[in-house]
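Step one of this worksheet: look at the structure below.
Left out: one protein chain. Kept in place: all the others.
Naming follows writing order (A, B and C), and every chain is counted from residue 1.
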Amino acid sequence: MATTTPAQPPPPPPAAPAPQKKMNRLGLPLEHYTGSVSTLCSGCGHDSITNAVIRAFFDYGIEPHRVAKLSGIGCSSKTPAYFLGRSCGFNAVHGRMPAIATGAVLANRNLIAVGVSGDGDTASIGLGQFMHMVRRNVPCIYIIENNGVYGLTKGQFSATADEGSASKAGHVNDQPPMDCCALAINLGCAFVARSFSGDAKQMQAMFKAALAHRGTALLDIVSPCVTFNNHEGSTKSYKYAKDNDVPLHEIGFVPFFENIAVDYEPGSTKEVTMHDGSRVLLRKLDRDYDPTNRLASIQLLEEARTQKELLTGIFYINPKAPDFTEQLHLVAEPLYDLPVERVRPPKPVLDEIMKGYM
Amino acid sequence: MATTTPAQPPPPPPAAPAPQKKMNRLGLPLEHYTGSVSTLCSGCGHDSITNAVIRAFFDYGIEPHRVAKLSGIGCSSKTPAYFLGRSCGFNAVHGRMPAIATGAVLANRNLIAVGVSGDGDTASIGLGQFMHMVRRNVPCIYIIENNGVYGLTKGQFSATADEGSASKAGHVNDQPPMDCCALAINLGCAFVARSFSGDAKQMQAMFKAALAHRGTALLDIVSPCVTFNNHEGSTKSYKYAKDNDVPLHEIGFVPFFENIAVDYEPGSTKEVTMHDGSRVLLRKLDRDYDPTNRLASIQLLEEARTQKELLTGIFYINPKAPDFTEQLHLVAEPLYDLPVERVRPPKPVLDEIMKGYM
Amino acid sequence: MPVDTMPTPAAAKAPSSGKPVINDFSIQVATANGSGSQSSNNVLLRSILQMGIPVSGKNLFPSNIQGLPTWFTIRVSKDGYIARRKVSEIFVAMNEETIDSDITDLTPGNVLIWNSDLRRTVKRDDLIEYPVPFNKLSWEACPDPKLRKLVTNMVYVGVVVHLLGIEIAECETALKKQFKSKQKAIDLNLNAIKFGVDWAQKNLVKKDPYRVERMNKTAGQILIEGNTAAAIGALMGGVTVCTWYPITPSSSLVESLIDLCRKYRKDPVTGKTTVAIVQAEDELASIGMVLGAGWAGARSMTATAGPGISLMSEFVGLAYFADVPGVIFDVQRVGPSTGLPTRTSQGDILKAATLSHGDTKHPMLIPASVQEAYQFAQDAFDLAEQVQSVVFVMLDLDLGMNFWMSDPFPYPTKPLNRGKVLTKDDLDRLGKFERYRDVDGDGIPYRTLPGNPHPLAPYFTRGSGHNEKAQYTERPSDYRNLMNRLAKKFETMRDMVPAPVIEADPKAEIGIIAYGTSHWATVEARDQLRAQGVPTAYLRLRGYPFNSQVAEFIDKHPRLYLVEQNRDGQMQSLLSLDMPQYATKFRPIRHYTGNTLDAAFIVENLRAQEKGGHLGETQWFGPRGH
Partner (left out) sequence: MPVDTMPTPAAAKAPSSGKPVINDFSIQVATANGSGSQSSNNVLLRSILQMGIPVSGKNLFPSNIQGLPTWFTIRVSKDGYIARRKVSEIFVAMNEETIDSDITDLTPGNVLIWNSDLRRTVKRDDLIEYPVPFNKLSWEACPDPKLRKLVTNMVYVGVVVHLLGIEIAECETALKKQFKSKQKAIDLNLNAIKFGVDWAQKNLVKKDPYRVERMNKTAGQILIEGNTAAAIGALMGGVTVCTWYPITPSSSLVESLIDLCRKYRKDPVTGKTTVAIVQAEDELASIGMVLGAGWAGARSMTATAGPGISLMSEFVGLAYFADVPGVIFDVQRVGPSTGLPTRTSQGDILKAATLSHGDTKHPMLIPASVQEAYQFAQDAFDLAEQVQSVVFVMLDLDLGMNFWMSDPFPYPTKPLNRGKVLTKDDLDRLGKFERYRDVDGDGIPYRTLPGNPHPLAPYFTRGSGHNEKAQYTERPSDYRNLMNRLAKKFETMRDMVPAPVIEADPKAEIGIIAYGTSHWATVEARDQLRAQGVPTAYLRLRGYPFNSQVAEFIDKHPRLYLVEQNRDGQMQSLLSLDMPQYATKFRPIRHYTGNTLDAAFIVENLRAQEKGGHLGETQWFGPRGH
């Protein structure tokens, strides 16, 4: 029956371009990283992000069963069905992906949480949860597929719509946009980046860097909605994004398992060693920029705002910030399947407690 | 019956120190600005804020019936019962004062909205509403009575608790604080200030400046909870606040109805003319600071954060930002009592509409 | 289309003979979402309507923007029935994704118009088939590849127009309506239709009996969606603050209102507007703004669907406890949770009525027609201000998002009823005011509005305990008195919400109760039952709480059927709790598939229960011991 879109194996052929190598370091083919056929509008930016996720996880060689995909509600939040079909997923309620993700990683800290959200899902209804998750530094790759509108409900402005951006019907948005990257930095987020769904290379490098990070990694990705926000006058259209995308640096990534020495001219590249030993290489383009300096990142984003520049790149990294499971001093093993002896104190403990109330 | 605390006239004697002059410019006595007897713990910072509000509204000469007092839930949110007993008030649900305030000012744009909230009310459960209200620039004086804990539920950390601050029981907070001023500036708030409930003079000047402002005026006031957060190790205790309070400038206020020329040494004072013609005078103390420069205010707060400085003062003012009623192009009269002819189109309009569907 | 797999013993048989069937059949068109087929379907619908023939249109669409299967059904009914029919005699198969399952599901004797350029594997020899190479035709009809998809859809309109004998002039009129005055679009589409007509004329031999013939049953009728109707009602009801958060199927209600207000709620002199419409950040905010505005004296409203209702729970309890007015349009979709967001149900009835923690009850207005949607939208504002309460207007997706034929709406004759508001002058006259005193014995207190300069006017509103003077209290008797007054207020509402509509039948032993959109299938089912020798009386609920006519009706009829579109019998719950003496009397007819209700379902279920038969799958979770 056609209204039943398959969400399980057998997975469809990969939507990404034919892989250069057949198997990744785990010996898995790319098909192990794809999902169901997308039901989004053809040309939707979200599908490009899906492809980049597939590619990055394949390249990095993550075992699919270790991943938990979490999302809210929206066209963007549907995408976890379209990648990593061999991972568990939870498409929750609107704006509440962070809570579900937090619960899941607390239950099982071995899970690699990938949260997908939309700009409406995150910056409108979900703003509080987004910010509190960031504040807690919950280990999760948090992807905002940012098109400035509510796609699934047919094109209303979201809170990331730029001041002065026009709707398809020609109405102009009067309010300043929420800049989720600026907010995240403000709250101490230790991995904050922005990309554009039209830049597959940049996205893939960022996803890999995010995989190497511990804690919340925020990726705010401008992802045009071809159906409702791709017109003249929109500041989230393909054309606008292409014309205004200013990459901050060129991002290279050397995973921990490839012990490669990379040559670069001194001063040309900023290298950051990630938590798992991978290295992120940021090759300078127009400006000198140190993504480990928080004040600099704040200034950078404020300047970009006033100049209405669509800056992309990794704005801030701090590979050392303790994540939420560490803050909570959890045991090393996942909580969810600790044996009864470790979660139910023995009888003498109950006796002791009872004595205290006698 | 004792459990029925009177919330209406006859109002109790003023809690504020004896007034210097008996009547304000409207010929009203101070008693017209007081409310019921406070039921907060004696010494609670919130009561000092209450007194400053009473004094500021008296001095400014606002007719009490023009004011609408709105609040959420918490010890702080109870305070609207303790000031301006001759104004209407609405003590709503936890964290949702902004929505109530927004609705009220849309219904009646002549109302002067005073919203009171706590740090739990605003930065935890109410973060989303707070930020979206700021983004809309809803005309409202938004007071956060910030004690770093949930007072009414007995002392749990709130989201403004500083990293490293200790609870009464000695547990240490691991997470970075939400800085509501920094967040508000990020969202384009056009009046952002911080004070300390121990500084009555600064608070009163700020409240007057806020009254002269159009749009959301955010006042984040550190207000110690003597019962649950006034101990050694707390960064929101009286002692800590007194020891660490660094006023950014000295605030003077010349209301529009007092046509006074103020003499000051050139370069010593920054003057800002407010929407209603009042003037805010910011006399330089240690540093040169221009509160009309947004980037500067962002840098200032980030520096204060890293140096763990409790800066107080007016961080940012922009008297020109259009408020929400203007953005919505509302008619000049309050909507709530427009006559039927203005809200129900005449019969020919219905005929025309019907024709369109034939 | 997705069929209901419940056994259908008495499915209507399509005539296989050549005897003409005039103005009495359904057409169903299968396309993909976002392919522009909606315009084509509307043109088809309107053309038939303009020929004076009663029609209705129902869109079964996916929760998706582009590419997933969509089915549009046009019912043509000389008798004026507008409910869905279980079987559509004519099927137009335009979607490759579903063509096989669609064809499999057809009833023998059905007419099948299908795009022969699609991959079809299912073969049938019991259908009347018209293969049409639509892709090829649209290549020919439209040189511009960008417009070709749209044109394809108009070509099938042409084929249907030819086969059914629809007047081409009416198509032209309908196109003008559809594309306003965009002549280029009109021409393009008209040409495509004509192309389809021509091709059909040359290539198809009429083998089926279905035809339209001009009647005069639709003169002066409008064709409108319930959401638009409600929006016009709100406009005429003098709404001044509207807040919302987009959610299917309620968004178009507010979006219609926005369009209307842009035109009709501008001050002629200043160009400023007399209404504030705010897209909130979520439903917690939108209901909060409604209540802030209602408290400050505005006529305030929001529109939402199930998930929004859940999020509004806490605030609605505050409104109950503190007597704050506001209007909530709940355009119901299939729950629980996200459920089927683009399918219809009556699944929030009990939930809205009892929303929030603690002892709470809220009034509901339940329109069945677009005219009632228009009327009740206005009534809701009056009622909210009169009783100082949140008022729910319970639409559903079927009413809200489908096109319904109706008489044009009457201009309101009553003034706005602003309820018990005391002005400064009133207070001067009265000399006293206590916000929550039950002065009139109806449980409804008087209120003042913020800004009233009289010294007695200000009071403090709170969701915590308060006495008659609006003072804070924890005194047990104060609390009980307040709760009793609120209960009394609810009693007062029994005769303030719209009364039920009763169609008595002195011969009937069977009474049927239905509400909302279940009405249309019920009307048709009653006619069928009457024709089968089973007369029925009928009561249509239009409001909650219930008035005394409901008990009388239940009492009068030995056997009582309750038709609703949810699993748990949510209206039955409300009736049983209000009238426990009848709790065992209700015989449930419950439809919960997301599809709109059809008369056959009612007839079959009712007759099975009359025979003492099982209630089908609904039985085992029905009331125990019943």
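Everything below uses one rule, namely that a residue touches a chain if its C-beta (ideal position, glycine included) is under 8 Å from a C-beta of that chain, and two chains touch if they have at least 3 such contacts.
Nothing here was measured: the structure is a model prediction, and the numbers come from that model.
The missing chain, though absent from the view, touches A, B, C when the full complex is examined. Note that of A:Val262, A:Leu285 or A:Ile353, the residue touching the chain absent from this view is A:Ile353. Residue-wise, the contact with the chain that is not shown comes from C:Gly463, picked out of C:Gly34, C:Pro54 or C:Gly463. Here the missing chain is touched by one residue of A:Lys22, A:His65, A:His171 or A:Lys201, and it is A:His65.
Within the set C:Gly158, C:Pro209, C:Gly233 or C:Gly317, the residue that contacts the chain not displayed is C:Gly317. In the complete complex, the residue from C:Gly34, C:Pro209, C:Gly233 or C:Gly347 that touches the missing chain is C:Gly347.
Mapped onto chain C, the footprint of the missing chain covers residues 2-6, 62-63, 306-307, 309-311, 313-314, 317-318, 320-322, 334-343, 345, 347-348, 350-351, 354, 356-361, 462-465, 474-477, 479-480, 483-484, 487-488, 490-491, 551, 566-568, 570, 573, 576-581, 583-584, 586, 592-595, 617, 620-621, 623-626.
In the full complex, chain A touches the hidden chain at residues 1, 3-9, 63-66, 68, 70, 80-81, 85-93, 96, 98-108, 110-111, 128-129, 132, 325, 328-332, 334-338, 340, 342-345, 347, 349-351, 353-354, 357-358. Think of the hidden chain as still there; on chain B it touches residues 1-3, 5, 39-42, 73, 75, 93-95, 124-125, 127, 150-154, 156-157, 159, 227.
Here is the rule we use: only the chains that are shown with their structure count from here on.
With every chain reduced to the mean of its CA atoms, the largest distance from chain C is reached by B.
Residue positions 128, 132 of chain B are each in touch with at least two other chains. Each of residues 281-282 in chain C touches at least two other chains.
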